[in-house]
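The complex is shown incomplete by one protein chain, all other protein chains being positioned as in the whole.
Let's turn to chain A:
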Amino acid sequence: MIVSLTLILLCQLLGEVVARGLGWPLPGPVLGMLFLLVVLILRDRIRAKIPEFGRALDSTGKGLLAHLSLLFIPASVGVVQRLDVVAEYGVSLAIALVASTFVTLVVTVVTFVVVSRLSGSSMEEGERRD
């Protein structure tokens, strides 16, 4: 578990270094996700030499993701305490957020499904792959 955690943090660190260093608009952890993806792709090859490599990575990562909601609490609490900032336009902003989120969800899901059908990569009717 310690090895997996180190590997994950190392990817995050690399992500931060590259994102900050090159001034990219992406957050370090998102770039770190790409680095971990590369690690995972290379994993099977590395395992031929070091059989232990990245064995606990899946369980450690899934452990972190299982309670993703928990991780948003500290920042959200800070935000709730500053709700006075939105007070002046509270109702209008609430309408804009709800309506825009609704429209975005519908447009995105419909686009995905329609393009998916047109491009022949549909996955409906309970079709499963590997």
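Heads up, the rule we're going with is that a contact is a pair of C-beta atoms (placed from the backbone, for glycine too) under 8 Å apart; a residue touches a chain by one contact, two chains touch by 3 or more; residues count from 1.
Here, contacts and distances are computed from a predicted model.
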{"item": "Hidden subunit of the complex - UniProt protein name among \"LrgB family protein\", \"Amino acid/amide ABC transporter ATP-binding protein 1, HAAT family\", \"Na+/H+ antiporter subunit B\" or \"Biotin-dependent carboxyltransferase family protein\"", "value": "\"LrgB family protein\""}
{"item": "Sites on chain A contacted by the missing partner chain, in the whole complex", "value": "5, 8-9, 11-12, 15, 25-30, 32-37, 39-41, 57-58, 60-62, 64-83, 85-86, 89, 92-113, 115-116, 119, 121-124, 126, 129-130"}
